[in-house]
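The other protein chains are all here in position, but one chain of the complex has been omitted.
First chain written, first letter: the chains are A, B and C, and each begins at residue 1.
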Amino acid sequence: MRRLRWCMVGGGNDAFIGAVHRLAANLDGHYELMAGALSSTPEKSRASGEALGLPTDRIYGTWQEMLEQERQRPDPVEVISIVTPNHLHFPVALGAVQAGFHVICDKPLVHTTEQAYALQKAVQDAGNVFAVTYNYSGYPMIRQARQMVRGGQLGQLRKVVVEYHQGWLSRDDSGKQAAWRTNPALSGPAGALGDIGTHAEQLLSFVTGLEIESLCADLTSFVDGRQVDDDANVLLRFKGGAKGVLTCSQIEVGRENDLRLAIFGTQGSLSWRQEEPNVLIFDPLDAPRQMLTRGSPWLSQEAQDFTRLPAGHPEAFIEGFANIYREVARHIVALGKGERPEPNFPTILDGVRGVEFVETALNSARSDSKWLKFDGETN
Amino acid sequence: MRRLRWCMVGGGNDAFIGAVHRLAANLDGHYELMAGALSSTPEKSRASGEALGLPTDRIYGTWQEMLEQERQRPDPVEVISIVTPNHLHFPVALGAVQAGFHVICDKPLVHTTEQAYALQKAVQDAGNVFAVTYNYSGYPMIRQARQMVRGGQLGQLRKVVVEYHQGWLSRDDSGKQAAWRTNPALSGPAGALGDIGTHAEQLLSFVTGLEIESLCADLTSFVDGRQVDDDANVLLRFKGGAKGVLTCSQIEVGRENDLRLAIFGTQGSLSWRQEEPNVLIFDPLDAPRQMLTRGSPWLSQEAQDFTRLPAGHPEAFIEGFANIYREVARHIVALGKGERPEPNFPTILDGVRGVEFVETALNSARSDSKWLKFDGETN
Amino acid sequence: MRRLRWCMVGGGNDAFIGAVHRLAANLDGHYELMAGALSSTPEKSRASGEALGLPTDRIYGTWQEMLEQERQRPDPVEVISIVTPNHLHFPVALGAVQAGFHVICDKPLVHTTEQAYALQKAVQDAGNVFAVTYNYSGYPMIRQARQMVRGGQLGQLRKVVVEYHQGWLSRDDSGKQAAWRTNPALSGPAGALGDIGTHAEQLLSFVTGLEIESLCADLTSFVDGRQVDDDANVLLRFKGGAKGVLTCSQIEVGRENDLRLAIFGTQGSLSWRQEEPNVLIFDPLDAPRQMLTRGSPWLSQEAQDFTRLPAGHPEAFIEGFANIYREVARHIVALGKGERPEPNFPTILDGVRGVEFVETALNSARSDSKWLKFDGETN
Partner (left out) sequence: MRRLRWCMVGGGNDAFIGAVHRLAANLDGHYELMAGALSSTPEKSRASGEALGLPTDRIYGTWQEMLEQERQRPDPVEVISIVTPNHLHFPVALGAVQAGFHVICDKPLVHTTEQAYALQKAVQDAGNVFAVTYNYSGYPMIRQARQMVRGGQLGQLRKVVVEYHQGWLSRDDSGKQAAWRTNPALSGPAGALGDIGTHAEQLLSFVTGLEIESLCADLTSFVDGRQVDDDANVLLRFKGGAKGVLTCSQIEVGRENDLRLAIFGTQGSLSWRQEEPNVLIFDPLDAPRQMLTRGSPWLSQEAQDFTRLPAGHPEAFIEGFANIYREVARHIVALGKGERPEPNFPTILDGVRGVEFVETALNSARSDSKWLKFDGETN
């Protein structure tokens, strides 16, 4: 498979998530980083680009400049990864889509549903690939879980519990990563809810296929002076009658990146923890608990396809993230051959739904009415 | 320490919880079972009493008969354990208290707050000991957790998550234990919420000392035709600003008796699981996670006093339950010596608060208003 | 079932294992403690007996006195538990057997094979019940494991690994329990090997039915001045070709009572840890790992019979120990009815084999020859 010509907006020298995107893209060798507008100032962008060994003429001072110049090159980049703070997702993504590039955008997609719908329309109009890096859906055992739900091994779904526990924002001195994530001008109107709650929402939707009908949220800002939520607890009602609990927090001292999913149906249940991602616990009705492990021959074909190593040789975060990148690359290459595959990665639709989720939860938290639908009506 | 003269109401041949009470009372040898009204018919009571080796003249056909006759004996029983289905708790407890016996009553205390307040008044009037077997508060590591919270090792509390996951009622064919627990005439107006939700509420209150200010509940009956909830998810707001989530379910296939408590403060957090009760996880701010284990010399004095075996020789459910029985026995003996100790076991107050919790949650679930106080007012 | 008249030798006020025996015997109410020679001096014995509420005339100053006087009573005790330091096991057990009492003796049985064979002969001559409290064989999931091995679910056994890790003797200041266990006059010629290595040997033999053909041992005394081993590593060869590793240590800082058993056959394997005794891991060939949990309906009849509580309500050390006491009580009662059941508890044969194991391992450790048979011949 040929390597895609690739560039980044954001991801400069001391960015966390930009480095992760590069590790993920490097792993299988499907992307070649050729250009970048990597930081908030031209000077920093240059320094970062040089550190990455980019050709001097393709280290850009601004993303506008990059879009402009790349589209005029004979060998322009094909895919743009957007790994900036959240407030830039909308203008950069819109610009990139309208300029005809494929886009891989970090989450949450944008600040408001208004932006989300505008971007969604632009993507539909342009017909380009638009992936959102809800990376946890790239884990092989998450793919296995989805296949089992789809295959009916859990029977009819009744209840879903998704939890995302972090503690790194338990006080007001957590460095650069914290600074922009708790500044609503940069992060958007939500804090924990946007940063990790959207991961939780996407993971449960991805695996179960359930659609949230209405929700009831309680949000808190525990740290003095913080302008966004750092703790969110949300009751969920799904179409068809299933119920759910989504809880996320960034002030739970001692919790690292403790994302958990539990799904209960009439015929069985599944449990998974991101910090031990190679194991999926399956409890069939009337039979002993099973520990399903990545790399086992009895897993679904998709779980095996998303796996690189034999059982017991653990895979983890980067590999799961890389699976998203690989699926996007495969998709783009297939499109180039005139195929029309279904995207097997989170798309603009996941991104839009995440923004709707955040907005509805924010509204619910402010409301005295118990249940709020996505359209803002009380249930 | 002398053995207390003891009897039971309920706890016949195929009862689950009655047998547990006997194991717990036997363990330390502080109780001698001398009488019983063990079952719902005189015939069954007799059979059960004989199987337990009770003297024939103290195997009673009804609890009324037992109260009547025992109080006239020269050596009457001192303590009555009530281990019947819930609907009998109120009349038996009231009768026993008014007849002057000490009472150990299973949970939930009674069906309504009206009954609860009446019983509370009777207990206060009589001045007798009234324990409620919220047995999970008898675990040594729960005592350790409470001491750590009280000692300030967690700083100011911010968030509590208490979960109680069971799966044994995931369908409509789970035998005798299930039958009465899902019949509101016998179990009271709540199902899972009363049976295990009250345990969860008591455990979090016991350990944290937090008081629920208001709550917002979503209850479900998933099994067709079931008249009580089998799944309950409750958002909590505590006086002083802490937040909480309480979730309990009896339809989560594969979960056995998975009660979990997590407490987050500004200076640290604690996590505990009932199915692995000898370990308490402590995450101090800015230091590595600690696994505190029962029997270790660095635990609090109370945790050590609640322990019978050295570290690594696991203790479990019966021993925790027995700690409640032992504390009650110590208390009764101390009273007999004219001492006035503070009760170190769950009392009528815990029982009453549990009923208030259930009633408020039921009301909240029916209400469109988000937050309901214990007094039934919206927040 | 009637209560057996029971007494103890050893088990005074500050003894660890005597208290455990009483908890275990109390739990099901099959024993009534009626007499005792509880400590090393008449004064201490008296104080301990009074603390336990024994009748004054049955608190004996010496075990000899107790044997002598009890046999002359009209209602003598039936069963004697021997819970003294090891050096007294032989004389007390021999005396008790010859005086016609049933005996429950702690492990290791005696100091030498010479003593062991003499005692074995006395037991055979007397025809009495003689149990050895290898209590780990009382755990329900150990019974389950044995049934699965016997039922062929593991195929042909190939390898067994049994480990017993403790750390409490990692230095020379560990109190009274340590003092006698590291004094060869009291503990016998072995330290860790006798105290916990014999448990490990019995557990593997009990579950697998394999017979050790020869062994190769390395023993160490790590703590300066210690006269017995505190660490033992033993390679095992079983009749029929299976292999094994037995390792035990009391100097492994941080390990509490970490006894583990793993059994590998051609068709599957089993893994169990004493510190999490309610779970048995089963790995069938070509199928996912199963977590078998105590109390589940798919377990063997014996595992269910050895269980008191529903799944998820954990049982632990005392309950497992109590199962041994219960089986002994059942056996004695059955004998009294003229039945001739197979003992379902560890007997003098386990005790003797344990002493042979210790003696062979000690000889092997001193030998330059690699493999030593139980009869002392090199292989």
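The working rule: a residue touches a chain if its C-beta (ideal position, glycine included) is under 8 Å from a C-beta of that chain, and two chains touch if they have at least 3 such contacts.
What you see is a predicted model, and the numbers here were worked out from it, not measured in a lab.
Asker: May I ask which residue of C:D28, C:E78, C:E201 or C:E252 touches the chain that does not appear here?
Answerer: C:E252
Asker: Could you tell which one of B:M1, B:A179 or B:M291 touches the chain left off the display?
Answerer: Only one listed residue reaches the unshown chain, and that is B:M291.
Asker: Could you tell me which of C:R5, C:K44 or C:R158 touches the chain that is not displayed?
Answerer: Within the whole complex, the residue contacting the unshown chain is C:R158.
Asker: Using the touch rule from the top, list residues of chain B that touch the missing partner.
Answerer: 282, 286-293, 296-298
Asker: What residues on chain C make contact with the chain left out of this view?
Answerer: 158-159, 161, 167, 170-171, 216, 218, 220, 222, 231, 233, 235, 237, 243, 245, 247, 249, 251-255, 262, 264-269, 281, 283-285, 289, 367-371, 378
Asker: If the missing chain were put back, which residues of chain A would it touch?
Answerer: Considering the whole complex, chain A reaches the absent chain at 2, 16, 19-20, 22-23, 26-29, 53, 166, 168, 255-258, 274-278, 293, 295, 308-319.
Just so it is clear, only the chains that are shown with their structure count from here on.
Asker: Suppose a student superposes the Cα atoms of chain A on chain C; what rotation angle should they report, nearest 5 degrees?
Answerer: My answer is 180 degrees for the C-alpha fit.
Asker: With centres defined as the mean C-alpha position, give me the chain A-chain B separation in Å.
Answerer: Here chain A and chain B have centroids separated by 43 Å.
Asker: If you average the CA atoms of chain B and of chain C, how far apart do the two points sit, in angstrom?
Answerer: It comes to 35 Å between the two C-alpha centres.
Asker: Identify all positions of chain A at which a residue touches two or more other chains, and write them in rising order.
Answerer: Residues 289.
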